[in-house]
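With one protein chain held back, the other chains of the complex are shown just where they sit.
Per-chain numbering from 1; labels A and B assigned in written order.
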Amino acid sequence: MTPTASKRPLQLNDQGQLRHFLSIDGLPRELLTEILDTADSFLEVGARAVKKVPLLRGKTVCNVFFENSTRTRTTFELAAQRLSADVITLNVSTSSASKGESLLDTLRNLEAMAADMFVVRHGDSGAAHFIAEHVCPDVAIINGGDGRHAHPTQGMLDMLTIRRHKGDFSQLSVAIVGDILHSRVARSNMLALKALGCPDIRVIAPKTLLPVCVEQYGVRVFTDLAEGLRDVDVVIMLRLQKERMAGGLLPSEGEFYRLYGLTQQRLLLAKPDAIVMHPGPINRGVEIESAVADGVQSVILNQVTYGIAIRMAVMSMAMSGQNTQRQLNLEAGEQN
Amino acid sequence: MTPTASKRPLQLNDQGQLRHFLSIDGLPRELLTEILDTADSFLEVGARAVKKVPLLRGKTVCNVFFENSTRTRTTFELAAQRLSADVITLNVSTSSASKGESLLDTLRNLEAMAADMFVVRHGDSGAAHFIAEHVCPDVAIINGGDGRHAHPTQGMLDMLTIRRHKGDFSQLSVAIVGDILHSRVARSNMLALKALGCPDIRVIAPKTLLPVCVEQYGVRVFTDLAEGLRDVDVVIMLRLQKERMAGGLLPSEGEFYRLYGLTQQRLLLAKPDAIVMHPGPINRGVEIESAVADGVQSVILNQVTYGIAIRMAVMSMAMSGQNTQRQLNLEAGEQN
Partner (left out) sequence: MTPTASKRPLQLNDQGQLRHFLSIDGLPRELLTEILDTADSFLEVGARAVKKVPLLRGKTVCNVFFENSTRTRTTFELAAQRLSADVITLNVSTSSASKGESLLDTLRNLEAMAADMFVVRHGDSGAAHFIAEHVCPDVAIINGGDGRHAHPTQGMLDMLTIRRHKGDFSQLSVAIVGDILHSRVARSNMLALKALGCPDIRVIAPKTLLPVCVEQYGVRVFTDLAEGLRDVDVVIMLRLQKERMAGGLLPSEGEFYRLYGLTQQRLLLAKPDAIVMHPGPINRGVEIESAVADGVQSVILNQVTYGIAIRMAVMSMAMSGQNTQRQLNLEAGEQN
């Protein structure tokens, strides 16, 4: 994955509108801002007595999960329901011998059932791109997380969280702390912060958990937590995948917490009104102290609320972009 | 659990309306009667060509099952659908190391997704109370069964069954037969029958399957089935949990059936028009003879039908009670 490679032709229709949502990479700032603005309007829907809008009425959304994730599945199901779509969820085992073939044939079958949108979660990087490019270009593909590559709806809900609590990105210092190497959230966040004009993006991690050439994302690298946290406005903690311990990349949970865990003491190094974020589920006492997770600076549960609104935003925008493209194709066909 | 401890402040709003449904314990007779009356009106909905009412339209109901139960889950899903709610079902494993924490964080996350109601099924007694008190007081909590403590919707559907088939509780003799010790249904039924004014409640079980101090519920205890069944109007059979055998509390299925199984012969001891109830699923030939389960005095399948109506009743009443409380809080805020 190179962060400079443009994905524009694939994610956007001929009028530059979203038609898939695969990656933050290559999306212009205006489009990211449009997603945030749209999500803001949906936040109001979630607070209403009747939490539904008819934007996807009569549309079929298929959640196709090649990797299990109850939390992500639930948020997409709720978002689809609140847009009045019909939802089908498929948990597809990737353990079968002929994985690639099964992926293709499964999705082509769903496409033939007249599905309008696939929310795809897959363990392989680039799976969502592959599907949008080679399998079902006319079905709106939403990336619900693919391998180490991207988790763009999580990235955008983090941006919405920052904008609603801190306002203008051009004045902010943001630190991302933890296992950068294996985190699709970190990648999506670095790209989004850059695109939205954040001038000071910091990543804080032990050397073993940093990707090579992470500086190409336009970030500053810190291996010392205290140094990296100094005067930041936003702290984004990453979830520690406990299975990394076995791989020898980390000595122990206790050791990690001692060096990189976010405690109340250490949070004092950030600005007094700094916010603390985490994609969840949190490991209390491993990457974050309970007092911080539940404290006044934590916006972790707000992120969950914003996550529904962001998913509603990209789903409705991508569906609209597909419809527009279909119309454009029809008109082009008539002129020939 | 003490049956006299009042739960009033927790389950009811400031106007005394239901806002959670956690336990029959502490609910006044008027409220239980209101639940039965409301369920009666929903029974008519189940018989209509279009089986839906819009009372929960645009509301999100989360079935959060920490303990697997296809039957209970299905009835709550159907009830929610017929109230026009959006439904999300989560099967949450309780096998994780940090159970308590996971319970809290899971529910706070769902609350942040703007869920309006949780139907909670949990293996620990008091789990539903704990959630309503400490976790999500503004989300309507419906207890779908917690440990040995309570299964209040089952209790109320049993009351609806009795009222529809036998009328006035003040003239009735009701016998509850079987494993009283481990049965949340038995507890809910004893409380409900007492509150509704039933003068003669009997429990029939071997000594090893009776809770200590069961007399505090205001019931008469029998260890002899024939003696206990004499002239009753209603026989409520309990399901025998076969895993109790291993624990040495019971000699064998055959032995239990010989002493406590409800046969046609024994049913002759009850009043000629006595009804036979069972919460299901039945173990034919273990606690009940097939000829009785399928016989003219059996109302076991009616109970299933009434169960949907009861669930619709408590769900719609609790949602309404939460809305009223929210309004009261707003008005109180304006006056300060």
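In this section, a contact is a pair of C-beta atoms (placed from the backbone, for glycine too) under 8 Å apart; a residue touches a chain by one contact, two chains touch by 3 or more.
Remember, it's a predicted structure, so these values are computed and weren't measured experimentally.
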Query raised in the report: Any idea which of A:D86, A:D124 or A:D294 touches the chain not displayed?
Result: A:D86
Requested in this report: From the listed residues A:D14, A:D105 or A:E255, report the one that touches the chain absent from this view.
Outcome: A:D105
Query - Of B:I88, B:L209, B:L225 or B:I282, the one touching the omitted chain in the full complex - result: B:I282
Report task. In the full complex, which bits of chain A touch the chain not displayed? Write them out. Result -> 57-60, 86, 88, 90, 92, 98, 101-102, 105, 108-114, 323
Query - Residues belonging to chain B that touch the chain removed from view - result: 46-52, 70-71, 74-75, 77-78, 81-82, 280-282, 284, 301-302, 304-305, 307-308
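We adopt the following convention: only the chains that are shown with their structure count from here on.
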Query raised in the report: Can you give the whole-Å distance between the Cα centres of chain A and chain B?
Result: 41
